[in-house]
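Left out: one protein chain. Kept in place: all the others.
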Amino acid sequence: MIFEIRHRTTYHYNAAVTESFAELHVLPTDLDGQKVLERSVVIEPDPDHVRQRVDYFGNAAVSVAIREPHTTLSLEAASVVDSSGRPTEFPAGSGDGWEGFTADANPADLAAVEFSLDSPRVVRSAELAAFAEPSFPAGASLEVGVMDLCGRIFNEFAFDPDATEVDTPVSEVLALRRGVCQDFTHLMVGALRSIGLPACYVSGYLETDPPPGQPRLTGADRTHAWVGVYLGGDRWIGVDPTNNQIAGRRYVTTARGRDYSEVSPLRGVIFSDSTRTSLEVAVDVIARDQGVIGVS
Amino acid sequence: MSPETAVARAASTTNSNQNTASNIEEAGSSLAPATFDEMFAGPGLARPAYAQYLEWFLREEPARLADKAARAEELFRRIGITFNVYDDSAATERLIPFDIVPRLLARDTWAKLSRGIEQRVRAVNSFVADVYGEQEILRAGVVPTDLVLNNEAYLPQMQGLQPPGSIFTHITGVDLVCTGPDEFYVLEDNVRTPSGVSYMLENRETMMQMFPELFSSIRVQPVTDFPHFLRRSLAASAPEGSADRDGWPTIAVLTPGTFNSAYYEHSFLADQMGVELVESRDLQVVDGHLSMRTISGHRPIDVLYRRVDDDFLDPLAFRPDSQLGVAGLMEVYRAGRLTVANAPGTGIADDKALYSYMPEIIEFYTGEPALLNNVTTYRGSEADDLAFMLDHLDELVVKEVHGSGGYGMLVGPASSRAELQRFRHKLMANPGAYIAQPTLALSTVPVLAESGLAPRHVDLRPYVLLSPEGIHITPGGLTRVALTEGSLVVNSSQGGGTKDTWVLE
Partner (left out) sequence: MLGTTAQGVFWMFRYLERSENMARLIEAGHRIAMTRTSTTRNDEWASVLATAGSFKAYSRAHGPVEDTLAVDYLLRDINNRSSVLSMMGSARHNARIVRTALTREVWEATNEAWLAINAALASPVTDRDLPDLLELIRTQSALVQGMLHGTMVRNEVYDFARLGTFIERADNTARILDVKYWVLVPSGNDVESRDDAEVLGAAPARARGFDDDQAIQWESILRSVSALGPYRRVHPGPITPAGIVEMLILNRRMPRSLAFSFAKVTDNLSYLVESHGQSQPSHKLATELSESLEGRNLESLFDEGVHDFVAGVITSTAELAGQIETDFRFQR
């Protein structure tokens, strides 16, 4: 499938901002089997400096410096992505026992080790391990375990945008049993890591309007998040606990990191007397008319 | 002339105004038998390196020396060479006590030592470059991966960054202790922002001013050219193509400000190098360059010798609440338009948890066994080691893995039962945060006490400059001395003093 994605963020300040520096993760890149056909970002006011680079985790990061005084800052990222190469199921081999995928079993695979350790926002714990364990009896296949855990989060936790804040810790989400996609993703990543399985945080988009006959998914119209489970050999599979499914071809990845703090769409510093900032975010993910593109 | 004859002759001319041989004897004999004194081989018996100095010392009038010591203090106070003590709101500026008896190192001792230092410093730089590059050492399983990647000092933001010449640790301060003739141990490799070099320089300046006659009779290798070498070394590390109209890269020293404990040193080094001393408020990223605000506009900086901790360098990349850094600095750095010395994330190499792996690290990168000794280290994170630590707490020195400056450390043999008990609880509550080492029999060098010469424990911090051009090791470095009798803690924040260090020609 080919998606046209438009991600517009606007900040309004109640006093002039004299300088603004930001790092953006809003441009998809060729990760998780997807192919980026076009991408661009437009920033107002005109930045003093813009540079795009590939960050440590392989994501496209854009650094921006604005030195013109402004009270409104708008960023519009546009891209066209072909998602048809994204995996829709666990590959052959992942039916083996989950223990073979842990960091302990693969000490020479640095990604396996790195993504099973603590990260700034996800700290392993005995509670999280206890939460994961029912899904992973000894010898169970990785696929069965992961999908069972994903289903449990989907069934046992309520989607509730008012229950948590952007920085609510995982332990609290576990106790509250409610939250949003970011919380469920952190929770699942933490649970997997706590039993030694490497996992990452993926941020990205979901198709806004579903094809006829298919349900509109939670998290469309905004940026979404899901879990990347590491399969070894630099292979990953996306699993979405908010919608209880594989993050397949209706998904587009923008960035992968150890947790939200490393892939947040915008991280910035401003110099201003502004006391209030209001933020508007609009995301559109529209499937191109397939007849026109000619992709089946 | 042999040392014995020096003492004998001096003793024969003794009069009431001179240092008597008997108080020298006292100095030599009050040592515990296991302790190595660098000046005295036995009561009244100087080791060769000190023969000439002692001869001079014995001829000096004690009153004149006491007067010189007082004048030295006056001099330091006037210069304002002070440091700030944490948790001490009453007096924020203090002098570090200075002892006028120099610490001498024989030429051969130093030659051997500096070979070991060079090997170690080069290996440490290779290690940092590897950790933020190919990670071969992790793949080879020489160092546990989680110890590096899950370390607070490890900065993923540095991954893939290639500074000029692959130099990450431009300035290193290696903490050494001596335990016997030519026997040195490395206690710590300070590769974040090692301090103290201003004391080394001011100590020498003061000694030359007070005892010029000594410098004409004893040939001492100079250290006063350090700022020149520092500047050269930093300039050689500048990004390619960065030279202003004078043909030199622009260097600046970044300080957190006048309230920082090492502010004196920051301003001293900037002054001695002839470069600007800047604070966060002077800096901005302009047109993709780190620039300082001058009275006539913005001027780009090529090399930033920063004395601000990693976490605070760039609120965008690290701590968002930092007031001490510059937003966008890391972006300029990544774009190859700036050299940051030392590179952020170098702290991974002086992490106390990694210290015990240093011999393996050195061998991995140099292909040779380590020349300098590493102290046996027990890790609280490992069950066997922890059990040993708990059983032998009264014999060990226990340190916090991430602590510095002598805070939060336990010196077992010098602690009361209650202190041991308290520490035992801390250790059990969070074993991974601690490491332990056996107490070493640190050498002593005499200080000038009221009663005459009295032995005190010392350490040594030579400063090492690394650049694409090469390596420079200061002959000697900073000798820190525990001024309390029997004490092993030399940190200035804990009542330690300093001495001038002479490497003989």
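As written, the chain order gives the labels A and B, with residue 1 at the start of each chain.
Rule of thumb we're sticking to: contacts are C-beta pairs under 8 Å (C-beta built on N, C-alpha and C of every residue); 3 or more make two chains touch, one makes a residue touch a chain.
Remember, predicted model here, so these are calculated numbers, not experimental data.
A.B. asks: Can you list the shown chains that the omitted chain is in contact with?
C.D. replies: Per the touch rule above, the missing chain touches B.
A.B. asks: Give the residue, chosen from B:Glu276, B:Asp309, B:Glu400 or B:Glu419, that touches the chain omitted from the document.
C.D. replies: The one listed residue touching the chain not shown is B:Glu276.
A.B. asks: Which is it among B:Tyr199, B:Tyr263 or B:Phe318 that touches the chain not included here?
C.D. replies: In the full complex, the listed residue that touches the missing chain is B:Tyr263.
A.B. asks: Based on the whole complex, identify which of B:Ser237, B:Gln284, B:Ser356 or B:Gln437 touches the chain you can't see.
C.D. replies: B:Gln284
A.B. asks: Which residue, B:Ser217, B:Thr294, B:Thr376 or B:Ser451, contacts the hidden chain when the whole complex is considered?
C.D. replies: Once the missing chain is taken into account, the touching residue is B:Thr294.
A.B. asks: Write the list of chain B residues that the hidden chain touches.
C.D. replies: 77-80, 258, 263, 267, 270-271, 276-279, 281-282, 284, 292-297
The definition used in the following text is that only the chains that are shown with their structure count from here on.
A.B. asks: Centroid of chain A to centroid of chain B, CA atoms only: how many Å?
C.D. replies: The computed centroid separation for chain A versus chain B comes out at 44 Å.
A.B. asks: Along chain B, where are the residues that touch chain A in the complex?
C.D. replies: These residues of chain B touch chain A: 135, 138-139, 141, 145-146, 149-150, 156-157, 159-160, 284-288, 315-317, 320, 327-328, 331, 334-335.
A.B. asks: Chain B touches which residues of chain A in the complex?
C.D. replies: 19, 21-23, 48-49, 51, 53, 56, 63, 65, 67, 107-108, 110, 113-114, 117-118, 258, 262, 267-269
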